[in-house]
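Let's look at subunit A:
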Amino acid sequence: MALRRLALMAALLAAALHAGSRMRRLHEPRFPRLAELKVGPFAFQDAALAAAGLRAPAADLAWIELLQYSAGGMPELVDRPGHPYEHLATLSLRVTRLDPSMHRAVLFAAGILAWFRGVERPDEAAELLEEGMRRFPEQPLYALYLAAIAYQRRGEADRMIVLLESSFDRPETPSTMRTILANLRQSRGEYREALALWERIRSDERDRSEHARARIKIAELRTLLGSPPHDAQR
Partner candidate 1 sequence: MQTISAVFAYTLKEHVRHKAWLSSALFGLVLLGGSLIVSALGQDERARLMLDLGLAAIEVIALVGIVFLTVNLILQEVESRAIFLILTHPVRRADYLLGRFLGTVAAVALGMAGMALMHAAFLSLYGWWEPGRYAAALGCMLGKTAVMGALSLLLSIALTSEAAAMAFAVFLWTLGHFSSEMRFLADRSGSAFLKTAIVAFSHAAPDFARFNYRDFWHQTAPGGDWLAWTAVYALAYTAACLTLAVQLFEQKEF
Partner candidate 2 sequence: MNAIRFQRVSKIYRRSHLGRTTETAGLLDLDLDIPRGEVFGLLGLNGSGKTTAIKLLMGLHLPTKGEVETLGRRAPDVAVLARIGYAPEAAYLNKTLTGRENLRLFAALSGIPSAERERRVSEMLEKVGLGKAMDMRLSEYSKGMLQRASLAQALVHGPELVILDEPVTGLDPLAIKEVRVLILWLKSKGKTVLFSSHDISEVERVCDRIGILSGGRLVKVMKQDEWRGKADALEAAFTAAVVRTDGVGPIRME
């Protein structure tokens, strides 16, 4: 009886191993090794969540922390004077190393680093995008942003803006990037185009967090264009 049962157990384990190898052959999740998760104050949190099998939630929490940092609310990471957003790239790499499919973190950080007024560190943004592309090549916006940075380096701002605006309505484009684009248009004196972009932001439910700012900007731009700001009051 014992031998029969042990034989059955061995057969079941063999079946499990076979099924496991078939699963591996059919699908291999692309999570970077744990050794690559090396972000100072968050190392323990990330390792603990990854060890508990919670890679995606770990990336989600890292994304929230990235947003907190970018809003200036993270006492562990304070920027040195004259170095705005100096930890942004590291924090977005942290997110993408936890879960490469969380591409919005890289796009968000790259957008700020490359095109945010007063930051403008396109080289850092490009490095970030390259790592993002290496880890998740099927995300087309990485290549698109890299191309836009290339135009920026060559001083071809028009082509850069047109290229970036081609991704304006893509679902993975961060709201922040959309506002950056609208601001870019405004900074070039293209108020009508800027107004159109802000109106698209205001009418999109996805950008709910930017609606208050959009209303102010629309009013401001209408004033600059000489038309009454009544529409913006709605």
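One rule holds in what follows: a residue touches a chain if its C-beta (ideal position, glycine included) is under 8 Å from a C-beta of that chain, and two chains touch if they have at least 3 such contacts; residues count from 1.
Selection rule, in plain terms: all candidates are chains of the complex that A comes from, given by their letters.
All values reported here derive from a predicted model rather than from experimental measurement.
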item	value
Identity of the candidate that touches subunit A (this complex; choices 1 or 2)	1
Of all residues in subunit A, those that touch candidate 1 in their complex	2, 5-6, 8-9, 12-13, 15-17, 19-20, 22-24, 26-27, 29-31, 33-34, 50-57, 60-61, 63-64, 67-68, 99-102, 104, 108, 136, 138, 174-175, 206, 209
